[in-house]
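Note that one protein chain of the assembly has been removed; the remaining protein chains are unaltered in position.
All chains are identified by letter, namely A and B, in their written order; residue positions are counted from 1 within each chain.
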Amino acid sequence: MARYIFKRILIGIPILFFVVTAVFFAFRLIPGDAARIIAGDEAPQERVEQIRRDLGLDRPALVQYGAYLAKLSRGDLGVSFSSRRPVAVEIASRFWNTFSLALAAITLATIVGISMGVVSALFRGTIADHVVTLIALLGISIPVFWLGLLMMQLFSVELGWLPAAGYGTWRHFVMPTITLSVFSIAFITRMTRSSLLETIQQDYVRTARAKGVRERLVLLMHSLRNALLPVTIVVGLRFGYMVGGAVITEEVFAWPGLGRLLILSVAQRDIPLVQGLLLVFATSFVIVNLLVDILYAFLDPRIRHR
Amino acid sequence: MNLRSPLRTIGTFARDHKLAALGAVLVAAFVFTGIFAPQLAPKDPNRVSVRHSLAPPSAEFPLGADNNGRDILSRIIHGARVSLYISTTSVGLAALVGVSLGIFAAWYRWTRGPIMRLMDVLLAFPGIVIALTIIAILGRGLENVILAIAIYQIPQFARLAHGLALSAQEQTYVEAAIAGGESDGAILSRYVLPNIIAPIIVQISLLVPGAIMTAAGLSFIGLGVAPPTAEWGAMLQLSLTWGRLAPHMTIFPGLALMLVVFGFNVLGDGLRDALDPRLQGRS
Partner (left out) sequence: MKRTSRISAVGVLGALLVTATIIGAAFGQGEPVYGGSLSIAYTSTSPHIDIQATNQGSLSESAHYIYETLFDRNAEGDIVGLLATGFEISDDGLTYTFSLQSGVTFHDGTPFDAEAVKYNFERKISLQLPTWDSIPWDSIEVVDPLTVRVHLTAPAPHIVPVLSSKTWSMYSPTWAEAVGPDGVKSDGVGTGPFTVVDFRPNDTLRLARYEDYWQDGLPYLDEVVFRVITDANTRAALLESGDVDLALGLPVPVTERLKNDPRFNVQSALGARQYYMPLNNTKAPTNDVLVRQAINHAVDKEGIIRAVFLGVGAEVADAVYMTPVVDGYVPAGTYEYDPERAEELLEQAGWTMGPDGVRVKDGERMVLTLFTRRGSVTGDFETAELVQGMLADVGVEVDMQVLESASFVPAVTVPPEDSTYHMANLTWGTVTGDAEYVVSTIYRSDAAAPRLYNRAYYSNPEVDRLSDLSRQAATIEERNAIYAEIIPIVFADAPILQLFNSIEFLAANARVHGLYFEPAFSNWPGKYAWKTP
């Protein structure tokens, strides 16, 4: 197992290296001037040149790249162009905001998604199944930003129940959590339903049923555990994506998270910060993938005993 | 094969998959609207008129006017054209590149490592993050949006095609063809490709709604096509400011977007069940 984990980590490193290199050079090919942004609209040209020298942007790209890699190998993500604070600090100050939102959303999605999926599979063909199926279809079809706008209009503007935006109390979490989770709820529902139906058809379940145990209990006892294996993967992958994929939800609700930081740092050509953020997104994805694999191995006896 | 057979097939499909048939109707309406937008739109979608700013739905403006007095119905119709164009070209491009890469990696084993590692890199990010970064680098504009969406969808096709091509190669007729000394190109195009095409088509139908949504999302965060192009996401972005005074600016473009994506999703489900029994029951 340890060897397997080690191998997985080794696979992750070239991914991260590629990301760093691609972003570094891509942002140097394009128009846009970090020094000018920092200096401001009305700053004199000399001031801009001064800032450019301060940031080391006047050195050749390869020299800058080498310096960046050297620092990165020591775990130093560099300093944000715009705030002059360490990139690690900038990211850390926002990481929890995004992480907590993603955690809330994936929890909601897992509970609601699995429940709906189980109901749908157990009562296959009934009206309950059709309703759940339709809800799930709408869930993967509704544009998240539109859902966010509609909820904001209803619950904040018309009814005044929930704050329209920002980060703070649990009330701030309600709408962003629903918005971020709605696609995952639908996805997990569909996954649970089909996986459960597939498992029910399998032989050992039929055998158990033949022994005369009450049918629904059999389903829950025998099928759910096996059926939830693929669901585990889906939940894990969705969570891995949520850390970076909350961009639009964060934008709608002005959530002070990593996604908004990415939009802002891209706009400000804050290359160290963009690189740092993309590294964090890629790393969290790689880690979640790894955890999912381990969990999967742990849950699935066929893999565990191998 | 007579003419009635495919018609009957479609008829059977529609009977067995009522929801999918509804999806097909929605998709057909979307495609039709997109193609004939200039003929269908009652007004010039970009014609501003400060006198009609925020006008509510009326006979003159069936779905109302936006903050610059532009006809929302005409903008939604033209928006369909933009969405159709972006989604088909980007997914088509992604399919072309992705399937080629996938087959290549399966056929020439030494290319497998580099190609699949590259795909791993792309898969490590949510699509919107990749698209956003690419647009930030290349700039806004229709072509760049298409490229940005295509790039993040390439791995979906590459992985699928790679797996399918690998199993196709193990088929006896392919082995026979190799033994018969047929060229690589001939084998790939005559034996491998036709055998993997059905799941690829299903994959295309499943990725188009995602492309439509991402394009709208990019416009919503201000990184989409250039103004004044009528685009659904861009229309919704305006409604962030003006929607409270004119709810029609929020409701209609979002509804159009949802209906189209819904149509593709249910059609895709139906197609998957009908065309690709191996994937049945999977999500």
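We take it that contacts are C-beta pairs under 8 Å (C-beta built on N, C-alpha and C of every residue); 3 or more make two chains touch, one makes a residue touch a chain.
On a predicted model such as this, the values are computed, not experimentally measured, just so you know.
Contacts of the undisplayed chain with visible chains (whole complex): A, B. Of the options B:Asn68, B:Ser100 or B:Asn195, the residue whose C-beta touches the omitted chain is B:Asn68. Residue in contact with the omitted chain (choice from B:Pro62, B:Gly222 or B:Pro247): B:Gly222. By the touch definition given at the top, subunit B reaches the unshown chain through residues 46-48, 50-51, 53, 67-69, 136, 139-140, 222, 226-228, 238, 240-242, 244-245. Residues touching the missing chain, restricted to subunit A, are 31-34, 36-38, 40-47, 80-85, 93, 152, 156-157, 163-166, 168, 251, 253-254, 256, 261, 264, 266-269 (touch as defined at the top).
Everything below uses one rule, namely that only the chains that are shown with their structure count from here on.
On the side of subunit A, the complex with subunit B involves touching residues 11, 14-15, 18-19, 23, 26-27, 29-30, 137-138, 140-146, 149-150, 153, 157, 187, 190-191, 194-195, 197-198, 234, 241, 244-245, 247-248, 251, 259, 262-263, 266-267, 274, 278, 281-282, 285-286. Every residue of subunit B that touches subunit A in the complex is listed here, in rising order: 19, 117-118, 120-121, 124-129, 132-133, 136-139, 209, 213, 216-217, 220-221, 233, 236, 239-240, 243-244, 247, 250, 254, 257-258, 261-262, 265-266, 269, 281-283.
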